[in-house]
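Missing here is one protein chain; the remaining ones are kept as they sit in the complex.
Up next is chain A:
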Amino acid sequence: MFKKDRWIEILEALNANKVRTLLTAFGVFWGIMILVLLLALTNGLRNGVTADFGNFATNSMFMWTQGTSKAYKGLPKSRRFNYKIDDVAAIKAEVPELKYVSPRNQLGGYQGANNVIRGTKTGAFQIYGDYPEFIKQKPMDILQGRFLNYSDINEKRKICVIGPDVVAGLYDKNEDIIGSYIKINGVNFMVVGTFKITNSQGDTEEEANTIFIPFTTFNQAFNYGDIVGWMAITADDKISITSVKERIFALLKNRHTIHPEDVRAIGHFDLSEEFGRISGLFKILAFVGYFVGALVLMSGIIGINNIMLIVVKERTKEIGVRRALGATPIAIQGQILQESLILTIVSGMTGISFAALVIWGMNTLLDSVGPVENFANPSVSMQVVFTALIILVASGLLAGLIPAIRATKMKPVDALRIE
């Protein structure tokens, strides 16, 4: 079917009316380009928004305390309470599906008063008391030295791991960082590592101004006793945090004498739920992209179908002559089908290539202007390209089918009579 002669025949026929061939091809070109671009933009939006989650393990939640909203067992409402360090062990024991339970405490705040001193330099940073697992919940790159470990926790070592802006604020260039001391709220800490959080959007500056110290050291040095400010809890990969969080709440309510129906006392942010909501939204967006793109593509296909019908009509006489010279109906139908197929595929491929060019341009632009809110790395996967190709082949055949059948429906004698 795909012999050289056939190709020459087809190219000649398509060449016979260049402008029309081009205009027809444009319909499909445009359709597939819009389809691919829409999907790429949806992807870009998704990449941008999910980057806003940082790369915090998404199957996680943060949990803090709020005032109680119901009186219970003789205790008044609007009572404040704190989590204790015992709660962590209790949660781990009660809910074995959890991967990490990280108690956290915070000192100072982003853009707060100066709280760190080194020699003549001072800075305002946020200080976190953390457990070693935290780095697994929020991945970060250790640039120098190390992160916290359990020896630090057990021995309450006064050490810290500092972010890039802390380094920039307290150190001169080429100064040794590891092993030096900084004074946090009047307490000396030795720097054992520096970190950098990549792939983060929005909170980059805040994160760069962060200092991590061991949780136990934090509580002792800054007089927190056994208080836990909040917790970052991650569930096992196969279990959604959303499905186990109620059990954690119930346990904590019991331990802190809170009314079981008090929904206000424990504040939380369920990352997994939020993430699920957003990925659901993007599934819908991708569907809309496919749907709209496919419709635009369809109008292109109908264009080809239409033109092929006109071509067949115009060439009725030629087809009659060919049949008089011995062309079988199959040969004629095959040629019409192939013309339509080639027109569709060639214009479609051009459309895909052009879309790829536009996407490349967008990425280059994004790279040069730096991160843009809610938009990053628009792209389509090879799978989408192959899907588009399959759609093209199928629709090319479909577009040629009716004209091909029409072409041989007329008797040769009638076809020859047409002027």
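By definition in this document, a contact is a pair of C-beta atoms (placed from the backbone, for glycine too) under 8 Å apart; a residue touches a chain by one contact, two chains touch by 3 or more; residues count from 1.
Everything that follows uses one rule, which is that contacts and distances are computed from a predicted model.
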Chain excluded from display, named as in UniProt, from "Hydrogenase formation protein HypD", "Electron transfer flavoprotein subunit beta", "AMP-dependent synthetase/ligase domain-containing protein" or "ABC transporter ATP-binding protein": "ABC transporter ATP-binding protein"
Omitted-chain contact residue, chosen from A:T198, A:S243, A:T328 or A:T364: A:T328
Contact partner of the left-out chain, one of A:G276, A:P371 or A:P412: A:P412
Touching residue (missing chain; options A:E12, A:D176, A:E246 or A:E261): A:E12
Residues belonging to chain A that touch the chain removed from view: 4-5, 9, 12-13, 15-16, 317-318, 321-331, 408, 411-413, 416, 419
